[in-house]
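Handing you this structure, nothing more for now.
Note that one protein chain is taken out, while the other chains of the complex remain in position.
Order of writing sets the chain letters: A and B. Residues in each chain are counted from 1.
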Amino acid sequence: MSGPVIEARGLSKWYGAVIGLNDVTCEVGPGITGLLGPNGAGKSTFLRLVSGQLRPSAGEVRVLGATPWNAPEALGRIGFCPDEDAFWDGLSGLEFVTALGRVSGLPRARARERAAEVLEQVGMKEHMGRRIRGYSKGMRQRTKLAQALVHDPALLVLDEPLTGADPVGRRELRALIQRLAAAGKHVIVSSHVLHEVEALTSTVLLIARGRVLAAGQVQELRALLDEHPHRIAIRCDRARELARTVVAMPHVVGVDVEASAVHLRTTDPAAFYAAIPGALLEVGATLEELASEDDDLSALFQYLVRR
Amino acid sequence: MPVVASGYRRWEGVRRGRAWRWLVLARAGVRLTGRSRWLFRFILMAWLPLLYYGVAFFVVGQLTEQRTIDAARGMWQFDVLRGMFGTPLAERFIEDPAGHRPAIWSALIYMFLHYTQIFCVMIVVALVGPRLVSEDLRSRALTLYLARPITRLDYIVGKLAVVCFWVGTVTLLPALALYALSIAFSPSVEALTHTIAVVPRVTLVSLALMVGTGAPMLALSAVFPNPRLLAFLWAGAWLMSSVASRVLGLALFPGTREGDWTGLVSVSANFDAIAFRVFDIDGLLRPAAEVSPRLLRTLERFTPGHDPLWSVALLLAVAALSLAVVAVRVGRPGEASAR
Partner (left out) sequence: MSGQAGAMLAVAELELRRMLGGPRPWVLGALALGVAALGFVVRRFAPAPDDPAAWGFLYVLLLMFLFLQTLGILVPLLHTSGLVRDDLEEGTLVYLFTRPLPKPLVFLAKLLAAGGLSAAILAAGMLAFHVAFALGAGASPSGAGVTTHLLPFVAAGALGVAGYGALFAFVGLLTRRGLVLGIVYGFVSELVLANIPAVVRQLTLMHYLRSVALSRVADGLSSEEEVRELLGVLDLVPAGQAALTVLVVAGVAVLASLVAVSRIEFAGEQQVEGD
């Protein structure tokens, strides 16, 4: 298809006096898109609007060209994986996915066949006959993903699908999502962890306090990060001497000194990282730790919100 | 320059005495359950019968203000009183208000509790009780509670106090308010001295309702995690036991209350029996009923077929068993929350 997969125009959602999403206008294209934002940013509200669970308070959202609220046909092209860890626990994985395949309109036999296929696809083939009650967190996440896939939707809406999975499980789920995208599915996946989304896709939508702060490529966001002074912490001996040296660097705009640490802000992190070995050698300091205090989403959000 | 330690600082203030630790849980529970708008609406509704009984006390108060018996007899208020209690008791009352005040006062407040407030107790307990323990077990909050210097006993007493508080808002408080209203409508302070026994009676019956409903509800909440099923069980037990008692009474003891033990089967009939004895309804109304067939019929309808002491014993046994169940469940929080 041509055109955006998801298109929001002035989209707002409020719950009584609380604003969940505030006048959002954005487009989500084909492939995988990461929806990034801290907890309470409005990610789940956006995904619930996209998956037709909520009706916009103002504006509109179109998914694959149709509005999803009370639109069964549009929902047939969307597969939603919720963040809640909820199931009909008495069912087996196969029964669960089969039932939801049937609710999606597949005949009983076809639903069972298709459920077995998608469960195999998510790596649950060996466990699909067992009751969900006994599943691990990772297995439950995969089962939720399988139910979103069972009716072969064009768009997958995944709300925090990696939360709670162990590191190996996360890697496998990421690989699976990438395989699905490679097979032609559009995926929108929410997370509050930048590197997690970065490992999945280079296209992101940043959301905070109910507003879209930025949309585009991760590299562009990185560049935005680079535009504002980076905070870097250096743990070493001879901290006072080192501070004296770094403060003379033209791109360093502020320095705080502690007994065995220097905290500084630089407008050119690359130049700073290139210069720091020389500075350490110059003062004869032994480096214990060098860490960026900025390399997380919250710093980026704070910066973008300030702009 | 003083240096302030930034590490863990032990609480050095005055601690609340051991005996009052349950109060913290009770307060928190009351605050949390009190957020429900439905509970608030229902309690407001539960106070509505006060209007009806307030009018009754007003009528009684007006009659006692009349200088002559004939003047009182000519008032519409006298007809109302006759409608409520029958002519003989109404006549006796206007002839000797002081002598018959305790009977009228006790009967009115007993009826107030009997007709509407017991039903309100069932609903209020169904509104506040189901999540009291089950939510703590489900969310593992119990482990947090018991990690503090709070014992199982503190926990149980605290939770029981929450139910007692809300039951009190539909029994003890409105009944005392009604009593205060009746005193306010009385022409002399004499009324207070004649009827002061109503206060301990109301308190005792309310206490029976508080413990008798609170303890089983806590036990159910500790056993059943689904609040909807629990509320159903609760209401089902009241209604089914009441119907079963009525059916058994009609079938096994047709036309007589002699030896009729079937009231013991019914939750509400047991509370009624206790209230009947505590208010000494039989002792107070029997003399007037002897000369009024209508009052006698009403009195016999209310008179429990069994000795109310059996109801007290049953209530105590159920409460003790319920609290034991809660203690066992609370004693194994990990096991319960893993379910």
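In this section, a residue touches a chain if its C-beta (ideal position, glycine included) is under 8 Å from a C-beta of that chain, and two chains touch if they have at least 3 such contacts.
Please read all numbers here as calculations on a predicted model, not as lab measurements.
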Please identify which residue in B:Ser36, B:Ser139 or B:Thr193 touches the non-displayed chain. B:Ser36
Quick one: which of B:Gly13, B:Pro149 or B:Pro254 touches the chain that's been left out? B:Pro254
Sole touch to the unshown chain from A:Leu91, A:Ala154 or A:Val193: residue A:Leu91
By the contact definition given up top, give the residues of subunit A that touch the hidden chain. 15-16, 18, 20, 44-45, 48, 51-55, 70, 72-73, 75-76, 78, 80, 82, 84-88, 90-91, 99-100, 102-108, 111, 147, 151
It is residues of subunit B that touch the chain not shown, namely 36-38, 119, 123, 126-127, 224, 226, 228-229, 231-233, 235-236, 239-240, 243-244, 246-248, 250-252, 254
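In this text, only the chains that are shown with their structure count from here on.
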So the centre of each chain is just the mean of its C-alpha atoms; given that, what is the distance between subunit A and subunit B in Å? 55
